[in-house]
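Of the protein chains in this complex, all but one are displayed in their positions.
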Amino acid sequence: MKLGQLAEAIGAQLRGDPDYEVQRVASLEQAGPGQLSFLASSKYRRLLGQSRAGALILAPRDTDAFAGNVLVSANPYAAYARAAQLLHPAPVPAPGVHHTAQLERDARVHPSVRIDAHAVVGRDTILEEGVWLGPGAVVGDNCRIGPHTRIYANVVLYAGTRVGARCIIHAGVVIGGDGFGFAPDQGRYEKIPQIGAVCLGDDVEVGANTTIDRGALGDTVIEDGVKLDNLVQVGHNVRIGAHTVIAGQTGIAGSTRIGRNCVIGGQVGIAGHIELADGVVLSGKSMVTNSIPEPGVYSSGMPIEPNSAWRRSVARLHRLEQLYRRVDALEAAVRSGAGREAGPSFERTSNNKETES
Amino acid sequence: MKLGQLAEAIGAQLRGDPDYEVQRVASLEQAGPGQLSFLASSKYRRLLGQSRAGALILAPRDTDAFAGNVLVSANPYAAYARAAQLLHPAPVPAPGVHHTAQLERDARVHPSVRIDAHAVVGRDTILEEGVWLGPGAVVGDNCRIGPHTRIYANVVLYAGTRVGARCIIHAGVVIGGDGFGFAPDQGRYEKIPQIGAVCLGDDVEVGANTTIDRGALGDTVIEDGVKLDNLVQVGHNVRIGAHTVIAGQTGIAGSTRIGRNCVIGGQVGIAGHIELADGVVLSGKSMVTNSIPEPGVYSSGMPIEPNSAWRRSVARLHRLEQLYRRVDALEAAVRSGAGREAGPSFERTSNNKETES
Partner (left out) sequence: MKLGQLAEAIGAQLRGDPDYEVQRVASLEQAGPGQLSFLASSKYRRLLGQSRAGALILAPRDTDAFAGNVLVSANPYAAYARAAQLLHPAPVPAPGVHHTAQLERDARVHPSVRIDAHAVVGRDTILEEGVWLGPGAVVGDNCRIGPHTRIYANVVLYAGTRVGARCIIHAGVVIGGDGFGFAPDQGRYEKIPQIGAVCLGDDVEVGANTTIDRGALGDTVIEDGVKLDNLVQVGHNVRIGAHTVIAGQTGIAGSTRIGRNCVIGGQVGIAGHIELADGVVLSGKSMVTNSIPEPGVYSSGMPIEPNSAWRRSVARLHRLEQLYRRVDALEAAVRSGAGREAGPSFERTSNNKETES
């Protein structure tokens, strides 16, 4: 692709040869002639001098540090993303239904759809223009999959699942399994039928082996532009606001509402029946037990220590109550010592402490 | 369904019109004519006055707050579960083996069984009455699946797995994979063959993409009525007692025994080779490193703080040892100051502190 074209396509300003050809993207360290890279953070500006890249995408403030072809963009990372999409386009499959795929009666499949080997499409299910079902993918009855959505191998969508346009559902994902709802009754559990469904908006991406449960009564809803990483668990009746991203192995318990434009790290645990505001940022492994009404960055968890230090830390935490009492006693001792000029003995206070505990 | 019938079927007492027809369940806020809802907690009693529901399931103490048809039950939530099961019965598939399904020789399949497209049944495997295998489900050799058990799409049961009656195994579940057993030997690992199996009791439900490993020597055992949520990991030779429920992403390391009627939250981590008593309740994200001999509610973990506060908390925790020493020194100072009337200097104590550290 010629740099002139590329600049126009990604909305960047070209400084250099518009006829220069770039073939692929590469890391800043490895990019050579014919290859495109980028610099997102001026922190690494010093690397620009040594770069052999055929062209770089740079912010205006960094252009003077590189002598070669430059695509100037206010957001080099996003411009790079668009350029990489153009240079490495996702494969567009030839339309067609593999002879081993099984379509139930009344499935409505657009002629442009590609269905791979052993995929299964249920009754009354609609696959819109350009949908691609990978091998072994199972789409249940009464589903609707929007245009140009890509569903990878062995994904399972339960009956009634609706997926918007241009979504990417990675291999092994399960959408629409029963929510975890049981009523205790005399030492046993009665299953609560889960009669809601799951609804995904447009431009949603769901990572491998992630699970999204169907609603108990209403639907579980994933709004437009949400990105879920691998092995994420989304409980029944959760709603995730548009353009929120959630990293791997995070779990969201039932009926919780996550705001828009949140950024949620990996292995975060979010309790059920709470609400997170728009713009909440949670660092990895955070434990969220209550609603978060204000945007901001929140964190929890104790980073590692050497094992022996950790053992002492745990012991100290478990003795913290005693420490509070010792400080209470000290304050009492100091206070009364100051008052009576010739001090009360700490021992007496110490006795009080015993009485308290 | 007529209310009279329904009352009888769920063991509730009817106050109202026995011929009134209800078609479906709905939430208390949304239920209208012909729809059934319930109130489990008197805390929300005030909502009853506004309800337009065709009928409600209520505890005796709440019946006076609603003027319409009432099904009176001591346990409204369980009664609702049973009513919802009747009004929204799980589909019963037509018996039959899809022509693309593959049955190995000597598989014994009851005539009422339904096997969907591309499912695979291994040698000498027994599928009892009313079993339903979803598309792409793989049941290995020498398995036995009890009556009316439902196995969803793309589940994998390794050879030798036994599943009881009326179980529900959601899509993507893997049961019977090798336990994680390796013997270190000169900087490498020798695999320990995992020659046990997995045995599930009756009425077990297993959530999507959960994994249950086979035993190393004996079996991994999930007793009757256990409910596992999605993405749970059960290690080899674990035993989970009857009617225990475990929420999403919890992990149980090898050879641990969980009691009966436990309630275990999401993302809990339970170490190997320990034992939990019957009736243990663990809140989400708990870290269990030792046996729990007594029933009760147990918790751990630090809920989130604003990031800057959390950074200070972590720093303070790492300085906790110093704080303990400072309090030791203060106590020594106060004690000796009280004894000698005209105080020992804190500085001297401070020097002692240095010596100690």
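Things worth noting here:
For clarity, chains are labelled A and B in written order, and residue numbers in each chain start from 1.
The working rule: a contact is a pair of C-beta atoms (placed from the backbone, for glycine too) under 8 Å apart; a residue touches a chain by one contact, two chains touch by 3 or more.
Remember, it's a predicted structure, so these values are computed and weren't measured experimentally.
The chain that is not drawn here is touched, among residues A:A9, A:L47 or A:A208, by A:A208. Here one chain is not drawn; of A:L47, A:A65, A:A153 or A:A277, the residue touching it is A:A153.
The chain omitted from view is touched by exactly one of A:G122, A:G136 or A:G235, namely A:G136.
On the side of subunit B, the interface with the absent chain consists of residues 100, 102, 118, 120, 136, 138, 140, 154, 156, 158, 172, 174, 177-178, 180, 182-185, 187-193, 195, 209, 211, 213, 217-218, 231, 233, 235, 249, 251, 253, 267, 269, 271, 281-283, 286-290, 292, 296-303, 305, 312-313, 316-317, 323, 326-327, 330, 333-334, 337, 342-347, using the contact rule stated above.
Residues of subunit A that touch the chain left out of view are 24-27, 30, 75, 77-78, 80-82, 84-85, 88, 90, 98, 100, 116-118, 134-136, 152-154, 168, 170-172, 203, 205, 207-209, 225, 227, 229-231, 243, 245, 247-249, 261, 266-267, 284-285, 301-307, 310-311, 314, 317-318, 320-321, 323-324, 327, 330-331, 334-335, 337-339, 341, 343.
Just so we're on the same page, only the chains that are shown with their structure count from here on.
In whole angstrom, the spacing between the mean C-alpha positions of subunit A and subunit B is 23.
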